[in-house]
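Complex shown without one protein chain; remaining protein chains in place.
Presenting subunit A:
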Amino acid sequence: MSTLARGLRIGAEFVAAILVGSGIGYLIDMVAGTTPWALLIMFMVGFAAGILNVTRVVAELNAQRSSSPDADETD
């Protein structure tokens, strides 16, 4: 996987989690009429999920790298 693909993948994982979290919060607000509290809380949870996604991707990329030391040439 190229460096570009790696960067784009990490970015997409992070943004997607925030979008999904905020979306769920917005829906809860619409249904329960608690604007803006659920949106704010779910935004934070989405942020945490984004960080989790990024740490997972990086841990997995590191594992790939250490398991195949000759992978650096193909980058």
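Criterion: contacts are C-beta pairs under 8 Å (C-beta built on N, C-alpha and C of every residue); 3 or more make two chains touch, one makes a residue touch a chain; residues count from 1.
Basically, contacts and distances are computed from a predicted model.
Remark: of the listed names "Putative ABC transport system permease protein", "Urea ABC transporter ATP-binding protein UrtD", "ATP synthase subunit a" or "Nitrite reductase small subunit", the one matching the undisplayed chain in UniProt is "ATP synthase subunit a".
Of the residues in subunit A, those that touch the hidden partner chain are 1-2, 4-5, 8-9, 12-13, 15-17, 19-21, 24, 42, 45-46, 48-50, 52-53, 56.
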